[in-house]
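With one protein chain withheld, the remaining protein chains of the complex are depicted in position.
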Amino acid sequence: MNSMNRRTFLKGTVAGSVLAVAASAGLLTPTRVLAAAWPAAAFDAKTIDDSLKGLYGTSAAADSKAITIKAPIQAENGAVVPIAISTTLPGVESIAIFVQANERPLIASVALSGAEGYFSARMKMGKTSDVKVVVKSGGKLHTASQQIKVTVGGCGG
Amino acid sequence: MKKILTMLAVLGVAGSFALPAHADPQSDLKEFQGYFKKKYPAIKFDEYSNGFYAFPQFKEYRKSWDSYNEFPPYELGVEKGKALWNKKFANGESFANCVKKGAIKPAYTYPRWDKASKSVRTAELDIMDCAKANNADSKELSFLAADLGKDQAARVQLAEVTAHFYSMYKGKRVKPDVDFADADALAAYEKGEKYWWTRRGQLNFACAHCHVEMAGKDLGGNQPLSAAIGHTTAWPAQRLEWERLETIMMRYATCNSQVRAKPEKHYGPEFLSLQLYETYMSSGLPLTAPAMRN
Partner (left out) sequence: MNLTKIKTRPKDGATEILVLVNHPMETGQRVDAKTKAKIPAHWIQKLTIELDGKVVADVDMGVAVSKDPLLAVAVKGAKNGGKVKVSWSDNKGEKGGADATVGAA
């Protein structure tokens, strides 16, 4: 096991236990084991930098004007904040979304293969925050961000 | 126009106000819709069916709303409602057959005045009666045996079935089936009208305060207020904070809680006559139910 898997295993995080249960139930096929595991450390991280290191091994990202974020300036309700990312950067490999003020900033990340540099989702925000988007293209990380104001938080009941 | 402004003025000063001795629904309707048409000449009449999203000052919120509508979450609830709607009862009958036989009327005619029972009937009531008349299984349709004011799961199930029913009439113009020549029907209308214009709760607001006087304002920066006309056209609806389809009765109950008033009963005489009055004031607007709401 490489160091990240061992740390995950020792922490006994949910992802590790799910794999353990699945394996013992004989549900894991060889192809399933080879497919990329859910990046528990990146989702657990409390800072964007730590999360980026969990996803890409580095947090170095260059500001890019070639990334467009379509998201409200004022969210109507923090439970369902729509966000759509598009980019003209070539050969996009992945797009990740972070909400700075959330306790664990990573919302979602998508690995793209033969798809456009486009990703749309709806996310929960606890309070007003910068939303940071990171795009992996040409082996490098590129980033853009936008503030979204939230007056009614979305993480409660 | 003059009557509504008078009513608002009286509301502002005194506690409640005294309605004229004889209600005249047709002229009330003209005045009520005329008030908004005159105050907001730039808003197209049909747009009122979209709630506060009709107001140009809320165009930022509208952008989010437009993106929800690309694939609205209520489609999941409607799918569940559709499955229940299409499933035959044990005796071979179905909701669709109730529509064919006229036991369930077209959605745009609700609420309707039922002469035989001397009561206001809404779509949910006729839907439930159709199921009960055919001995439908209340283990499957839990809303048949539940306290709808308390049992969220049962109420949401009813909202989903009703939402599917309404979805088949989207765009049809609201025309509640009420014969105002019938004194009992007129009395129900008057009861709803009185409710609408009466202050309630610790906050001492009447429906008219938020939805006539302050319509188009953003209360406290995060509570945009809709106009009264177009209220009922969206229901059953999915509010962002609820993240589920709900009945209009639930909205009436929570509106009361928002002004810190004790809500009346779901499907009780007060809320039924309120829905009758509100819907009549939306006569001619297109149905948008089910819809996303704030």
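Miscellaneous remarks
Chains here go by letter, A and B, matching the order in which they are written, and residues are numbered from 1 within each.
Here, a contact is a pair of C-beta atoms (placed from the backbone, for glycine too) under 8 Å apart; a residue touches a chain by one contact, two chains touch by 3 or more.
Keep in mind that this is a model prediction, so the values were computed, not measured.
Within the full complex, the chain left out of the display is in contact with A, B. Only one of A:Ala60, A:Ile73 or A:Ala108 touches the absent chain when the whole complex is considered: A:Ala108. Across the entire complex, the residue among A:Ser59, A:Gln74, A:Ser120 or A:Ser145 in touch with the chain not shown is A:Ser120. Although one chain is not displayed, its contacts with subunit B can still be listed: residues 70-71, 73, 75-76, 79-80, 243. Although one chain is not shown, part of subunit A still touches it, namely residues 14-15, 18, 21-22, 27, 36, 38-39, 42-43, 79-82, 84, 99, 102, 104, 106-116, 118-125, 154-157.
As a convention for this text, only the chains that are shown with their structure count from here on.
Inter-chain centre distance (subunit A to subunit B, centres taken as mean C-alpha positions): 40 Å. Listing the residues of subunit B that touch subunit A in their complex gives 60-61, 63-65, 67-68, 73, 221-222, 240-241, 243, 294.
Interface of subunit A with subunit B (complex): residues 70, 72-77, 79-82, 84, 122, 151-152.
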